[in-house]
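This structure is in structure tokens; I'll ask about it shortly.
For this view, one protein chain was removed and the others were kept in their places.
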Amino acid sequence: MHDNAAHRRSARSDVNRRHRIGDRGDHFLRRVEGETGANLSACYQCERCTNACPVSAFMDVKPHQVIRYIQLGWRETLLASSTVWVCLSCEMCTTYCPNEVGVAETINHLRKMATHSTIRPKEPHLAVFHQTFLEELQRFGRVNEFWLMGALNLKPGVLKDKIRSGALRQEIELGYTLWRLGKLKLIPHRCKAVRGIRALYRNRYAEKD
Amino acid sequence: MKLAFYPGCSLEGMARDYADSIDAVFRSLEIGLVEIDDWSCCGATAAHSLSEMMAVALPARNIAAAEKMGLDVVVPCANCFNRMRFSQAMIRKGIFDVPWSVTGKTRIHDMTRFLSRDDMIEKIRRRLLRPLSGLKLISYYGCQMVRPPRITGFTDYENPQTLDRLAAAAGADVLDWSYKTTCCGASIGIGRRDIQEALTRKLLAKAVRTGADAIVVSCPLCQSNLDSIQADAGGRKLPIFYFTEVLRLALTRVGRSQRWLRTHIADPVPLLRARRLLP
Partner (left out) sequence: MTPDPRAHRTRRRPEGKVLVMGGGIQCALDLADTGFFVYLVDQAFTVGGTMACLDKTFPTNDCSTCMFSPKLVRVAGHPNIEILSNSQLLELEGEPGRFVAHIEKGPRYINLEKCVACGQCAEKCPKKVPDAFNGNLGLRKAAFVTFPQAVPLKYALDAENCLYLTRGRCGLCKKICPTDAVEFDQKPETMTLTVGAAVLSVGFEPALTPRHGEYGFGRYRNVITSLQYERLLSATGPFAGHLKRPSDGSTPRRVAWIQCVLSRDAARNRPFCSSVCCMHAAKQAVLTRSHLPETEAVIYFMDIRAHGKGFDDYVDRARYRHGVQYRRSMISQVYQDPENENLIIETFDHRLNRKTEEEFDLVVLSSGFQPPGSWRDLCTRLHLTVNPYGFATAPFDEPVATNRAGVFVCGGIESPKDIPETVVQAGTAAAEISILLSDARHTAVSQPKITADPTTDGEPRVGVFVCYCGSNIAGVVRIPEVLDRLRQMPEVAHAEDFMFTCSAETLDRLIEVIRKQHLNRIVVAACSPKTHESLFRDALRRAGLNPYLVTMANIRNQCSWVHPREPQQATEKSLSLILAAVRQAGYLEPLTDQRYLVTPAAMVVGGGISGMTAALTVADQGFGVHLVEQDQRLGGFAHSLTETLEGDSPQQLIRRLERRVLIHPNIDVHLNSRLTAHDGQVGAFRGVVEEAGQPEPVDYGAVIVATGGQAYEPDEHGYGKDDRVLTQVELARRIQADPDQVRGLQRVVMIQCIGSRNADFGYCSRVCCSAAMKNSISLKEANPDVQVVVLYRDLRTFGFKELYYLDARRRGVLFFRFIPEEPPRVKTNGTGKIIVDFTDRSSLHDFRVDADMVVLSAGIRPHEASGQLAGLLKLPLTPEGFFMEAHVKLQPMEFSSPGIYLAGLAHSPRFISESIAMAAGAAQQAIKVLCRNEITTSATVAEVDPDRCTACVICVRVCPFEAPFINTDGVSEIPPPKCRGCGICTAECPAQAITLKHSTDNQIEAQIKAIAAGELG
């Protein structure tokens, strides 16, 4: 009797554990292919991308799996992955892909989708960094490293985490070294045409998810 | 000869030394660099990551300005170069409209590629003041300069030669190594320093195994990354030169102060003295 129940339980978990194929259609695949022009369907899972990627160990979904997951329509898993933030856009995967899949461009596209989605980014610091960078750019037209770091540290939670991890001390030390070497520009340059750049930003928010 | 020059944000800050040496080298080669008037940031990885439109539009502004000047553009920073070529390619394909008038006809040169043309190499050889013989160098290109090949135009993306040719023209002994284009992970350092360190440490360990005295780079981010990470690593420290510093050393007189050589964390002066390249 007891055995039977255990068996039933494992049978149920078996069903839960199994991913279903085809129940989501291929809308997601078609959408990503349409938006990136990438040849995702051509992938034959040779794993050249994952072997070439310098950071595959830090990704929860490996590059070749990214392509497979898109084919299966697993949007949430992908947008919530660390992969989209950890990717360095170093283009090793795209360069060596025998099927011209455009893996890096695809991951980059998923990163944009993740930004515009409600899914909490798995690597919040990386997401905040990119955001801050664009804000600084909007402010001055150019990006000043000193001001960028300052603005980043003012973002919620960033400073706290840096203090906890000891990164802040490292940062200050490096800052001091750079200043000593004359490589820290304290006063930012402001572009004359900063208004035109800001106009771009307004358009950017008109961009659809 | 005159060229439009797009320095990029780093050259105003962390890569001041790069800017200085570029200035000295082009002066010595008698090539005029005309800075693009009121240039703005290319958007770097952030724009590329968050908005395709921005990634195209931001560099386009600078390309438009250069077109007005009627000059080819030369770009020292690998990332800026990559972003500008990308923007130009997208505009040529007609995928994006940008608020600036861009024909896409201006030629955008990576600075190393421009200077490693046969005529430039010849020019460098002729003006050599101090051949850097005995100095063993390896060149490091990073990822942004060569990949993806269809954007950058580097067909030898696995074994690029531009820096190698320039360092050799300066009289140095250039060693081959396999990690010329392996990403150093600099761009991820702000959020995930662990990844950055893992990648850079490995790269530096491979560099040390070649037996080289120093590394030659062209990317400001790579330079500061390689230079600063090894500062807190033990073992032998390799000076990380901008290629223009190597050229400057070979082409110009170095004053007693040697101040422009003292801008690195791994100080190259002892090495250069040991190789009898500095008094």
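We just call them A and B in the order they show up, numbering each chain from 1.
The working rule: a residue touches a chain if its C-beta (ideal position, glycine included) is under 8 Å from a C-beta of that chain, and two chains touch if they have at least 3 such contacts.
Fair warning: this is a prediction, and the values are worked out from it, not measured in the lab.
Asks: Report, in label order, the displayed chains that the undisplayed chain touches.
Replies: Every shown chain touched by the left-out chain: A, B.
Asks: Of B:E12, B:D38, B:E158 or B:D173, which residue touches the hidden chain?
Replies: Considering the complete complex, B:E158 is the one touching the chain left out.
Asks: Pick out the residues on subunit B that sit against the missing chain.
Replies: Within subunit B, the residues touching the omitted chain are 156-159, 175-179, 206, 209-211.
Asks: Touching residues of subunit A against the unshown chain: what are they?
Replies: Touching the missing chain: residues 14-15, 17-23, 25-26, 29, 39, 41-53, 56-57, 62, 64-65, 68, 71-72, 92, 95-100.
As a convention for this text, only the chains that are shown with their structure count from here on.
Asks: Taking each chain's centre as its mean C-alpha position, how far apart are subunit A and subunit B in Å?
Replies: Chain centres of subunit A and subunit B, defined by C-alpha means, are spaced 26 Å apart.
Asks: Mind listing the subunit B positions that touch subunit A in their complex?
Replies: Touch residues, subunit B against subunit A: 9-10, 12-17, 38-41, 43-54, 57-58, 61, 99, 143-144, 147-149, 157, 182-183, 185, 187-188, 190-193, 195, 199, 224, 228, 231-232, 262-265.
Asks: Show me the residue ranges of subunit A that touch subunit B in the complex, using the header's touch definition.
Replies: 54-55, 58, 85-86, 88-92, 94-95, 104, 108-109, 111-112, 115, 123, 125-126, 128-131, 133-134, 137, 141-146, 152, 167, 170, 174, 177-178, 181-185, 189, 191-194, 196-197, 199-201, 203-204, 207
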